[in-house]
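Quick one: the structure is below, and I'll ask about it shortly.
So, chain A:
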Amino acid sequence: MAVIRDLSVQGLQMLLVLLAAPGLTGFVRSVKARLLRRRGPPLLQPYRDLVRLCRKDVVLAHNASWLFRTAPYLIFAATWVAAALVPTFATGLQFSWAADLIAIIALLGAARFFLALAGMDVGTSFGGIGSSREVMIASFAEPAMIMIVFTLALVVGSTQLSTIAGYLLSTNVGLRVSLGLAVVALVLVAVAENARVPVDNPATHLELTMVHEAMVLEYSGRHLALIELAAALKLLLYVSLIACCFVPWGLAPAGAGLLAHAAGTGIYLVKLVLAGLLLALFETAIAKMRVFRVAEFLGAGLMLALLATLLLFVSQGEIQ
Partner candidate 1 sequence: MTVLDLLSDANINALFAILALPAAAAALLAALPGYRLASRVNVAASGLTFLAALSLFVRRPQMGLYLQVDDLSIVFIVLNTFVGFTTSLFSASYIAHEIEIGRLTRRRLRFYHAMYQVLMFGMNLALVSNNIGVMWVAIELATLTTVMMVGIYRTHQALEAAWKYFILGSVGIALALFGTILVYVAARPVVGEGLSGMVWTVLIGQAHRFDPALLNVAFVFLLLGYGTKVGLAPLHAWLPDAHAEGPTPISAVLSGLLLNVALYAVLRFKLLLAANPGAIAPGPMMVTMGLASVLFAAFMLYRRKDIKRLFAYSSIEHMGIIAFAFGMGGPLANFAGLLHMTMHSLTKSAIFYTVGHIAQVKGTQRIADIRGLTASHPALGWTLVAGVIAIAGLPPFGIFVSEFLVVSSTFARQPLLAMLLVFGLLVAFGALLMQVQAMAFGDPGKGPAAPVRASYLPIFGHLLLVLGAGIALPPALAAWFEHVARLLG
Partner candidate 2 sequence: MTGLGIDFDVAHMLAGLLVLVSFMLLYQDRLTALINVFALHAATLSLSVAWQAYVQDAPHLYLTAVIALGLKAIVIPLALHRMVRRLGIHREIESVVGIGPTMLAGMGLVALSMVVMLKVTPGADQLAREDLAFALSVLLLGLLMMVTRRNAVGLVLGFMSLENGLVLAATGAKGMPLVVEISVAFSVLIAFIVIGVFLFRIRERFETVDVGAIDRFREGRR
Partner candidate 3 sequence: MMLSIALSCPAALLALAVVAVAAARWRGASRAIYGVSLGISALALVAALTFLLQISPPAQIVLPIGLPWLGAHFRLDALSAVFLIVVNLGGAVASLYGVGYGEHEEEPGRVLPFYPAFLAGMSLVVLADDAFTFLVAWEFMSLSSWALVMARSRDPQNARAGFVYLTMAVFGALCLLLAFGLLAGPSGGYAFDAIRGATHSPLLSGLVLGLAILGAGSKAGLVPLHVWLPLAHPAAPSHVSALMSGVMTKVAIYGFVRIVFDLLGPPAWWWGAAVLALGGGTAVMGVLYALMQNDLKRLLAYSTVENVGVVFIGLGLALAFKAQNLGWAAALAATAALLHVFNHSLFKSLLFFGSGAVLSATGERDMDKLGGLIGRMPKTAFAFLVGATAISALPPLNGFVSEWLTFQSILMSPRLDPWALKLIAPAVGAMLALSAALVGACFVKAFGVTFLGRPRSPAAERARETDGFSLAAMFLLAGLCVAAGVFPGVVMDALAPAVDAIVGARMPVQAAAGWLSIVPIAEARSSYNGLLVALFIAASASLAAYAIHRLASRATRRAPAWDCGFPDPSPATQYTASSFAQPIRRALGTAVFRASEQVDMPAPGDMRPARHTATLHDPVWEALYAPIQRVISYAADRLNGLQFLTIRLYLSLVFAALVGLLLVLAIWL
């Protein structure tokens, strides 16, 4: 019985993230547009784009290799699996133990690895620009992310997301300096990882400023659709990661009833809306920065996270 419920929860979760992801992206876009006093695209625009892209033919460069063609599927799959393992509305996921937080980050890393390779495959200058900048950003963002994981794991005594969420739900952890630092660092990382302003501009096609867009420049049709979807999933993943680690309230605990799950879903959607609003505000508030200042931006994140970890190491007692 429990197994079936958990399995169904897991399946629902996978569907939910898949469906909600483009919605979140669209929501952020339209809110940004509103903030800029434009009407902006309708909320469903991303879905339409995906469908249209899927219908179109794929135009491959002459020297595109098998890697170029298989990469989108791998990227999408890795991201989707990662997103499926982050508790969104319920902690009782059947396969949550298959991969802990570190593994989830590594899955995203795998997606990025192949994306960067795909960017270099055709052998154009812009692909190279995108890939090299992407790996630079990643090589600062990943350690920061790992440090954040350390902080959580030291507080909770586990790198298992559902355990983390459950722990933060059950006991009253209270306000922790290190957790606060971790939140800030996580936000910085999330902004960078999802190619948002100020690190990258998802809307730009001005060559010299692109990072993510430059890598996918050669993609078209269904491949592009998959990559866009993966990007949206990634954004959603980070939002729900922040949600489940730092505002876990409303998550349906493992073995909870149907009602709790429904409530969880609703609360989750609210969380998404809030996050979207905040992100849009943030993005409109500040300007894009030069690529080489990203190092400092993320370095700050890394330092914050390291500080958080050190605090925990030094302050004994509450470590699990």
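Here is how the candidates were picked: all candidates are chains of the complex that A comes from, given by their letters.
Here are some notes:
Note that a contact is a pair of C-beta atoms (placed from the backbone, for glycine too) under 8 Å apart; a residue touches a chain by one contact, two chains touch by 3 or more; residues count from 1.
This one's a predicted model, so the numbers in the text were calculated from it and none came from an experiment.
The candidate from 1, 2 or 3 that touches chain A somewhere in this complex is 3. Taken in their complex, chain A has these residues touching candidate 3: 54-63, 65-67, 73-74, 76-78, 80-81, 84, 95, 97-100, 102-103, 106-107, 109-110, 112-113, 116-117, 120-129, 131-133, 135-136, 138-143, 145-147, 150, 153-154, 157-160, 163, 205, 207, 217-218, 221-222, 225-226, 291-292, 295, 302, 306, 309-310, 312-314, 316, 319.
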